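After the structure tokens below, expect a handful of questions from me.
A single protein chain has been removed from this complex, and every other one stays in its place.
This part shows chain A:
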Amino acid sequence: MIRMENVVKRYNELIALDHFSFAAKEGEIIGLLGPNGCGKTTAINCMLSLLTFDKGEIEIFGQQVHPNNNAVKSRIGIVPQELAIFDKLNVYENIDFYCGLYVTDRKKRKALVEEAIEFVDLGKYRKFVPKKLSGGLKRRLNIACGIAHKPALLFMDEPTVAVDAQSRNFILEGIRKMKAQGTTIIYTTHYLEEAEQLCDRMVIMDSGRNIASGTVHELQNTISTQERIEVGFITEDQTIEAQLEELPHVVKVTKRNGNYLIHFEKQENNLPDLIKFMESRGMSYTELSSERSTLSDIFLELTGKELRD
């Protein structure tokens, strides 16, 4: 459905996209992750023909993207990060305006607008102007404006920023429904747990490059640290850290909330091995928990920085 091949985009000396490649299949939710300024929005804008690019190829629905390729544009929807709604128009009028850019048939449009209002549950607020809506409701309106014409491909740029938990769950549920209806979604977010829950595959971007992509499991396999085990001991001993580092497959040992956090390489039996090791050394522990590498760990290891850097 989308094929982006070696795309280069420069702003004078700055390289915003550096031979960036990625692909998305029909019905997938692809998470586009990366810190601020990594090139996510530039990549999306190139796909949407809002920006020209210096090199490479972009195909959507098997056709080259071009500002005048209206056949492609008519099947795309966009939910921008910034609210892109008219302050003076009410909920219905806003959705009707954006839907009208795609659907000229009045009857059909009316039905689509009603469906979109129902989808984002704004029925009670149809006559409200945006300034009378809460932040979460405005976000829902922003989404409704992007999906009313039922696009086959939807770009969502941080749709849950500054949204309360209830509205966030509502939005995420809606995205799952759209996927179930066959919509392909390109989703950018800072919230890694959200991406883990929602996305089929992820593309991790840094400095305009695609540094890793795949499912969460595939990404976990690409990094050296796969598992972390947190242990709390009854007595504090200066030698504990050194002893733990003697264990095979340990990458490093750090301290967290007074406990020891042991980072292990990819290996099946890290937890049983650790328990055996502690028993053999007579180390009495009070707390023991194991956690798999998260997207945050993957991101940190791949880029050397936190996602929010």
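Everything that follows uses one rule, which is that contacts are C-beta pairs under 8 Å (C-beta built on N, C-alpha and C of every residue); 3 or more make two chains touch, one makes a residue touch a chain; residues count from 1.
Operating definition for what follows: contacts and distances are computed from a predicted model.
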Which of the following is the UniProt-recorded protein name of the chain this complex doesn't show: "ABC transporter permease", "Cytochrome C biogenesis protein", "Gas vesicle protein A" or "Heme lyase NrfEFG subunit NrfE"? "ABC transporter permease"
Based on the whole complex, identify which of A:Val8, A:Leu89, A:Ile275 or A:Leu288 touches the chain you can't see. A:Leu89
Which of these, A:Met4, A:Ile30, A:Leu48 or A:Ile229, touches the one chain of the complex that we don't see? A:Leu48
Contact footprint on chain A, counting only the chain that is left out: 48-51, 67-68, 70-71, 73-74, 76, 78, 80, 82-89, 93, 97-98, 100-102, 104, 145-146
